[in-house]
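With one protein chain withheld, the remaining protein chains of the complex are depicted in position.
Chain IDs A, B and C follow the sequence of writing; residue 1 opens each chain.
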Amino acid sequence: MSATHPGSGGYIVPTRDVASEELVLNMGPQHPATHGVLRVAVKTDGEVVLDCEPMVGNIHRCKEKIAENVTYVQFMPYTDRLDYLAAMNNEECYARAAEKLLGLKLPERIEYLRVIFAEAGRISSHLMSIGTYGLDVGAITPFLYCFREREEANHLFEKISGGRMLYHYMRIGGVARDPDDAWIQRLLQFLDQVEEKMDEYNTLMTWNKLFQERTMNIGVLSREKALAFGITGPALRASGIDWDCRRDDPYGIYDRFKWEVPVADGKHGTLGDCWNRHYIRALEMKQSISIVRQAIDKMPKANPDELPPPESPHKPFLAKGVPRSLQAPKGAEVYVRSENPRGELAFYMVSDGGKSPYRVKVRGPSFCNIALLPEVTRGYLLSDLVAIIGSIDIVLGEVDR
Amino acid sequence: MSYFKELWDGIRTTAQGLRLTGGYLTKKGVYTIQYPEETLPIDKVTHRGIHEYDVDRCISCENCAKACPVDCIYIESAPDEKGKPSKGKAAIMTRFDIDYSKCLFCGLCVPPCPSECIQLGERYSLPGHTRDDMVVHFHEGGYPIQEKTEHAKSMIAEFRTENLYEKKRKERADRGIPTLRPAE
Amino acid sequence: MTVTEIGALLKERFGEKILEVVDDERHGHVRVAADAWVAVATFLRDDPRTRMEMCHDVTAVDWIEHFDVVVHLYSLAKKHKVALKTKTPSRDDATCPSLTGVWPAADWHERETWDLMGVRFTGHPDLRRILLPEDWEGHPLRKDEGNPLEYHGIPGIAAIRGAEERLREEELAKKKQRAGGHPGPHPAVGSHPTDGVTPGVKP
Partner (left out) sequence: MREGLTNLLSGLPQWLQDIALPVLFGLIPAVIIVLGVVTPVGLVGIWGERRIAGKIQDRVGPDRVGISLGPIKSRLFGLGQSVADGVKLLGKEDFIPPGGLGLMFLCAPLVVFAGALALFAALPFGPALWAADPNLGIFYLLSVGALEVLGVLMAGWSSNNKWSLLGAMREVAQVISYEIPMAIAALCPVLLAGSMKMSSIVADQTNGLDLWGLHIAAPEATALGWNLFAAFPFNIIAFVVFYICALAALKRAPFDLPECESELVAGFLTEYSGMRWSLFFLGEYAAMWAMSGIATVLWLGGWTGPLHGFLAGVDVGPIPGGVFFGTLAFVVKTTILFLLMIQIRWTLPRLRLDQVMSLCYKYLIPAAMLCMLASGAAALLASGGAGS
């Protein structure tokens, strides 16, 4: 007597005549594969996952409450700590949200710098997620290779912003510092290095048969489910949905660049499986490299009329006319989203005319993506659960906020 | 047929992986550095480490404390003749504490300073056993500041010509405020 | 489609249930009466002209006398967006129909809104706390919610602030004493040196 579990990944769950019990495993919050302090309560039958429930909130840091008590400028360093692996992208989104709320207009050079840094941040973040995904399925070496490249990105960001992980580089109405030519040259070298070394990750992971066995046809997320659960980012594109809000709902100056949005075509594995989610990230890195190169080519020099050089190295590089004390009009509200490495981050900000926002809501992509974990893991093995969590690529700083 | 193809794929990709790692085994040199002997270069201008602060140049305007998102800067100055906390060039700092268990190292305290007496420095190591070890009492000397800008340099020259450094040090000694900063 | 067009479409279909259409450059939204909340959402999802497949975000804003529940919708096929807003009846009766039946994505967002804002979503299958512990009292993002003094022996920020300040002043006084300056404890410290510095003690 045996039956396939409803919604299972094809594993046969025997229905026994003998009395047996389900095993409830408490995975996390200090489990090595939960990417932080996620706790997943897993109900298993042997090694087959019958059901699971992610329990979040272990590092809830009251970010939204804090935002109501600090000024617009002061909230910027806190946004670094949302998705701490892609701090540049968070800052970029928050800066745009605040600028839209305050009605500021940006000079060209700042717009280009935003794009360069956001895409470099995406490369840095994807390096991390690809590396840790290798760790999740047991390949330890690609993790260190990815870290080597990420280290270069850290050096670059440290050189320009002073921080290695939490940059606080974007400022409302500008950036912290204007990069010089030597820095740009180094950035180009970094891009070359990543492009060259990506073959190594692909050899050790993407095209490796064992890795494919572990990840292909696992955790299949169908188109319909992906849409219904509000999945965004690489996970959405891995399900075959051609959507990237940088291209389809362009913000900043993304409409000026030519690049392809990588979408899974189901040639390898199943549409929406773990392997596709991993591979989309690898392809996205290539596209980001291309965007950064285009932006560097096109970036204009700073026009001192609208973008005066800062008086001292301590002062941020701001557009002319950005007031020192920022105040938004009463009742103004914005909802600004940006394509983060993990999905669409959005800030919903409401102003009551004061110096600090009246309400800030952070829509973290990881928060929405992790909600579907029970849907995609039912019927797979315990090992697959780890692979699925890794492929969704969550950052708990953003889930718990 | 797929049986043999999968077998072949497995062998082929495994061999490719082994060739890659084997290449690293025979490669000369490594990417990482040996930490205590070698350290990574730190950019003097941009690095955001533990603050550097000049207690004598501080005018006690509290701009830095107001700009701080986490309220980790505590400022007090000695009262002047009128009994109010002294401000301006003559201010005598009785307290300038930064609580590094709270500090975000965001650097927002640096731009508003009119006398450029506070900036983020190169130090990054502040080990301690208690939370109180994380509080640095800058008014007792703290870390000497490195002048990065022309403005700061000119201010120091001004202070020297007016002999303000000497005056303030003497006054602090009179008031019994400990000064750990070595005499120049 | 712009927000105005979507608003017109909705007005045509739902009449006076659509209270307001704001096509602001910053934030275009449609204000809907609470009793038509689910119907409007379902219409927006299913109508071939709108096809709002993605529920991006559900949240609430505390306007003291009532809460605004805000939903941000996107259509990937049509590449347009709209926000829906509705009022809760009052501050005490902060309820709103749940959208989990329309978009499963609303599940966790609504749980979060309930957790932090205290808006009760009727019809939600599993309305539990999500970010805060199960036994937490109150909803911290409400404007009248203060800082708790203690939670399971962990002192709240209000309690810590007092203790920290005293600790620091005490230490300063000690340093002054060592330097031979002002002798005696700081007036704020009190007679006993450890008064009020034990964590968890309310000041």
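In this text, a residue touches a chain if its C-beta (ideal position, glycine included) is under 8 Å from a C-beta of that chain, and two chains touch if they have at least 3 such contacts.
Treat the numbers as computed from the prediction; the structure is a model and nothing was measured.
All shown chains touched by the missing chain in the whole complex, by label: A, B.
Think of the hidden chain as still there; on subunit B it touches residues 3, 7, 14, 17-18, 20-22, 24-25, 27, 30-32, 34.
Interface residues of subunit A with the unshown chain, by the touch rule above, are 11, 23, 25, 31-33, 47, 134-141, 144-145, 148, 204-205, 208, 210-211, 213-214, 381-384, 386.
FYI, only the chains that are shown with their structure count from here on.
Centre to centre, using the average C-alpha position, subunit A and subunit C are separated by 23 Å.
Rounded to whole angstrom units, the spacing between the C-alpha centres of subunit A and subunit B is 29. Per-chain CA centroids place subunit B at a distance of 35 Å from subunit C. Residues 70, 73-78, 141, 148, 151, 155, 158-163, 166, 168, 176-177, 200, 203-204, 207-210, 311-316 of subunit A touch subunit B in their complex. Against subunit A, in their complex, subunit B makes its touches with residues 6, 9-10, 12-14, 16-17, 20-21, 31, 40, 43, 45-48, 67-69, 104-108, 110-111, 113, 116, 119-120, 148-149, 151. Partner subunit A is touched in their complex by these residues of subunit C: 26-27, 53-57, 59, 61-62, 70, 72, 74, 76, 79, 81, 83, 103-105, 107-109, 112, 116, 129-133, 140-141.
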